[in-house]
Structures are given as C-alpha cells and as structure tokens.
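Every protein chain except one is present and positioned as in the full complex.
What follows is chain A.
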Amino acid sequence: MPCGKNQTTLSPSQIQLFLAVINQHKTFNDIRLGVNLPVFKVRSALRELQQADYIQIKDDDYYLTEKGRHSLSN
C-alpha cells in the first residue's frame, strides 16, 4: 500500500486535456472524439474527474465545476 493517495490516477496533462475538451464539448461522443482515446479510457477518466469534483453531469452532458474551471485557467 503506498504511503499517500492521489486524488486521481490521471496525469496533470491528461486532466488538462479532458478539461479543455469538456470546456468546448458537452456530449460523451464529442468528448471522446476530442480526446481521441479508447472508449474505456474516456469512461474511466470522466468517472475519475467527476469523483474528484472537476466535472459534473447534468442530463447526460458534462460540465466543468468551479474547481475544473479554476484548474483549466491555471
């Protein structure tokens, strides 16, 4: 068991990529095309980003949270 635990397993560049694409696109398919990653990876990453409070889901669409917007602008 490691000594500490990261909030997500996504790398900083992966987080920035997803947040930038979600800032432009709301639907799963558009996000998948935007990040150009396998479907399983997109589903897994979106789940992690939601659990870490970077994004939220409303009516099957994805939106940045305040934390997500703040992370994207930094």
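General remarks:
The definition used in the following text is that contacts are C-beta pairs under 8 Å (C-beta built on N, C-alpha and C of every residue); 3 or more make two chains touch, one makes a residue touch a chain; residues count from 1.
In the analysis below, contacts and distances are computed from a predicted model.
Going by its UniProt record, the hidden chain of the complex is named "Peroxiredoxin" among "Non-heme iron oxygenase ferredoxin subunit", "Peroxiredoxin", "Carbohydrate ABC transporter permease" or "Aromatic ring-hydroxylating dioxygenase subunit alpha". Counting the whole complex, the residues of chain A in touch with the unshown chain are 2, 8-10, 38-41, 43-45, 47-48.
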